[in-house]
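All protein chains but one are shown at their positions in the complex.
Our next item is chain A:
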Amino acid sequence: MNAQLVAVLALAVGTYAFRLAGPVLQGRVELPDRIRELLGAGATVLLVALLATGALTAGHEFAGWARPAGVVVGGVLAWRRAPFAVVVVAAAAVTGLLRLAGLP
């Protein structure tokens, strides 16, 4: 079978198993606060690492300035609690316009 298809299915099955935890364990198990906080912090660290590498690098190299500039504009808007859709469109628009102006 296609390796990419296997990756999608593995991710789907594993994710569904995580989601079943609530309905199956409901009322029987309470996650200790410490574990819950560590899971939350782990997810945050992963997301920040993903966004930092995604904003700054392409392959194994620096992505150029246009992309991080767009991400920073999106980040400032998000910080000022702009709606999600505005953040996404503004980030893409800034990056696209900078590229149009010749910045890689």
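As a convention for this text, a contact is a pair of C-beta atoms (placed from the backbone, for glycine too) under 8 Å apart; a residue touches a chain by one contact, two chains touch by 3 or more; residues count from 1.
The rule is simple: contacts and distances are computed from a predicted model.
Novice: Unshown chain, UniProt name, "Aldehyde dehydrogenase", "Chitobiose transport system substrate-binding protein", "AzlC family ABC transporter permease" or "3-oxoadipate CoA-transferase"?
Specialist: "AzlC family ABC transporter permease"
Novice: Which positions on chain A touch the chain that was left off?
Specialist: Counting only chain A, the missing chain is touched by 3-12, 14-16, 18-23, 25-26, 29, 31, 34, 36-61, 63, 66-67, 70-71, 74-75, 78-79, 83-85, 87-100.
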